[in-house]
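Quick one: this structure, given as structure tokens, is what I'll be asking you about.
Yeah, one chain of the complex is gone here, protein chain that is, but the others are all in their spots.
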């Protein structure tokens, strides 16, 4: 998968809830294959204060139309300005970047756990992991109902469970409080997770205890996104490794968590 | 005239020719009186590289609607991005700034000479100088026909003459080659000019020779626009003076040209 | 409302936000936009004994997130200040501080003595860091012995709070700060502008008439912040921080790094209401973080 920097066309910008947007970008050439966990690095020109690109995971790919989509959550100034871009505008993107989740084996039963902006790679993975929907279980956590994004398009690819900190949707509490997690964890062959560090660490800890293979996707701060600046490192058992090239997906065995 | 910094509403953005736009801005409060020669200083947020505000002369004022207009010529990055703002957007403006042209006396016959982006204050002056149209003569210079802006709305306020360097509209040559200038200069009581330095200097020289009162509007590079940075100075017979507060309009007697 | 007051020696500033010299005229120029009495202080345009015309135009170049200036201390001299400006500002309820400049030590002394006579000027800022003059200025501020010599001489004739403004164009700013503290400075303010340059590739000429100029604005903030932090650790006297402060968050960063007060400079060109907005922003930050006095904030960086 050769990395490129290209001007992509914004073909859709759709607000999903109060702070999440779905952006669809179209390439002028044939898209390379893109896998769940991979990300793209976006230049945000329409703002005075933004200097570096901003990384976002791929949410879905449509090879026929040469488009892929992103789920952008407004966090600071960059993500905010990005969501004000209009359909028809061009955006410079470096892609595809990073490694991807290890796809499950046939017959595996997998648990996907997403929180916050970590939802995107989980949905993508659910969709293309190649397992029958009954083997794919997805827990999505958020602060409250309004923070959840609509996952209708992904319903067919798994069983979805929700948690909210205020109990306004699904179970009250964190993802690790959901019965599927607390009671059924040992029934899964693999666990995948992406979201806030605290959440991923809690998930990883339980998975490690139960000896279940677990992959996490890290969101370390990045300058380049393609392995030259060495700014995005995570301490691993083999020393500092770049999250943008050795990751963003790491098996928890490798981490010093 | 108290200066303020305010968020104004862009109510119109109209392309006049290939590189000139008319922008109309609306204030949330009653507009102060604004005179020809005065300018406003505009913040351009939607661009990575712009740090300082950009000054533009007022083209016209509509006190009923609390709007004023600007003629923006694309010169560099700032002016370019400014012309991409859309109606309905807010723009931070510091205004009104600078002094203004000395209004003519009743019965005066005046010659107004504008070139490039210097057209704006000339049109504004023609409109509100209070003289009958037959006493107001305006020479507008540009490189070629396509660089001229449509002055229909101002036709009623004076007699318009055009020069182009390639002869595609009006007289061929510079404004100082126009017969009204070469033959009739001595018939005017006052000359006003705004445009490229070279042009203004040529006009000023002739006016001085003929002993006709002549005011020029300078466009020195500015940082603040309201007299605190001392960056915009012009050498005058009384020493360095700020163009943003002592100007932009200067009587040529005062200058060391 | 939190108590935002800070002190330098016995001089009280109602809040820690001052305007920086050369960016707010003598205060009057921004009075249309802000109530000057809302500010902790106003450091006025650099003043010299004799009037100065400053450098030739062009004096300014925009740079990425900043600007270069080469004003060169244009001002009408101290006599004009005393006759025409002082009367207008003396009764405004803020601290109007004179930024004192000289080409020689004698000039610094003489100017300081003149300012000393003015009751309502509670402090001076000794500028030994102007990069835009041929004589004096930064030349004094880039070595310990010369910085010490000026401060020593001025200290002898001035009893009110003496703030010394430092140049960032040095290898070790903490050393210079310690040197001037040793000569009795009551405070150091930093940073003045960084010596920089702009070139016009089209004309193949320097943009500024003086070739080099002083860089200010957000571009320099990370370096200025580092210097404030270093100086804060090196001296006992209060540090006044500046360099690229555009909003309350920037100001708070400087104060966490050790600044007792901040000055706002170039930001005023973008929006002259920024200094007062910063006062409000610090106030709400303090409330939000349940801080009661400025000592909770100053140097509050947690390692």
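By letter and in written order, the chains are A, B and C; residue numbering begins at 1 in each of them.
Just so it is clear, a contact is a pair of C-beta atoms (placed from the backbone, for glycine too) under 8 Å apart; a residue touches a chain by one contact, two chains touch by 3 or more.
Keep in mind the model is a prediction, meaning the values are calculated, not measured.
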Exercise. If the hidden chain were put back, which of C:17, C:30, C:215 or C:279 would touch it?
Worked result: C:215
Problem set entry | Full-complex contact with the absent chain, from C:1, C:37 or C:201 | C:201
Problem set entry | Sole residue of C:15, C:48, C:63 or C:192 that reaches the chain not shown, by the stated touch rule | C:63
Problem set entry | Which residue of A:173, A:196 or A:227 touches the chain not shown here | A:227
Exercise. Taking the full complex into account, what residues of subunit A touch the chain not shown?
Worked result: 2-5, 43, 49-53, 92, 94, 220-235, 239-240
Problem set entry | Positions on subunit C where the hidden chain makes contact | 61, 63-66, 68, 142-143, 169-171, 194-199, 201, 203-206, 211-212, 215, 217-223, 225-226, 229, 244, 249, 252-253, 256-257, 285, 300-303
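Here, only the chains that are shown with their structure count from here on.
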Exercise. Which chain, with its centre taken as the mean C-alpha position, is closest to the global C-alpha centre?
Worked result: C
Seminar exercise, completed: Chain-centre distance (mean CA atoms) for subunit A and subunit C, in whole Å, is 47
Seminar exercise, completed: CA centroids of subunit A and subunit B: separation to the nearest Å works out as 53
Seminar exercise, completed: Rounded to the nearest Å, the gap separating the Cα centres of subunit B and subunit C is 36
Exercise. For subunit A, which residues are shared contacts with two or more other chains?
Worked result: none
Exercise. Out of subunit C, which residues touch more than one other chain, so two or more?
Worked result: none
